[in-house]
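Data block below; observations after.
Note that this complex is displayed minus one protein chain, with the remaining chains in position.
This part shows chain A:
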Amino acid sequence: MDPVNMKSVQDALEGFLDTEVYVHLETTNGAYASHHNEQFFSAGAYIRNAKLTYERAKITGAGPYRVGLKIPFGWVYAEGITHYEQDDKGRLLLAGHDYDGKLAVALQISTTPFE
């Protein structure tokens, strides 16, 4: 993973426009957050291999970045993106790592299902 380069990410996002893609989206505080701090309200969400198409995509912000995908009847959105990679399978992997390097958010797009 490399720190976000906005132009590279924007180009990669547009590479999937109007194409049927599989999306992985997750946010997490980790399963131990409330164990280490009982005042902490732990929340997260996860969807793997949601099949969709999007007509518009944008990365924005001053870093950490926000990424939005406009889909026919709604939106997909991720906040806190810091790193990206286009892997050898042509998949776009976007991730947000916190100050300790731990993964906090991921948004990934692929033309084939994630394993």
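Assume a contact is a pair of C-beta atoms (placed from the backbone, for glycine too) under 8 Å apart; a residue touches a chain by one contact, two chains touch by 3 or more; residues count from 1.
Going forward, contacts and distances are computed from a predicted model.
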Of the options "Carbon-monoxide dehydrogenase large subunit", "ABC-type polar-amino-acid transporter", "Peptide/nickel transport system ATP-binding protein" or "Bacillithiol biosynthesis deacetylase BshB2", which is the UniProt protein name for the chain that has been left out of view? "Bacillithiol biosynthesis deacetylase BshB2"
Where A:Val21, A:Val67, A:Ile81 or A:Ala106 are the choices, the one touching the absent chain is A:Ala106
Contacting the left-out chain: of A:Gly15, A:Gly30 or A:Gly68, that is A:Gly30
Chain A, residues in touch with the chain not shown (by the definition above): 1, 24, 26, 28, 30-32, 35, 38, 46, 83, 85, 87, 91, 93, 95, 97, 100-104, 106, 108, 114-115
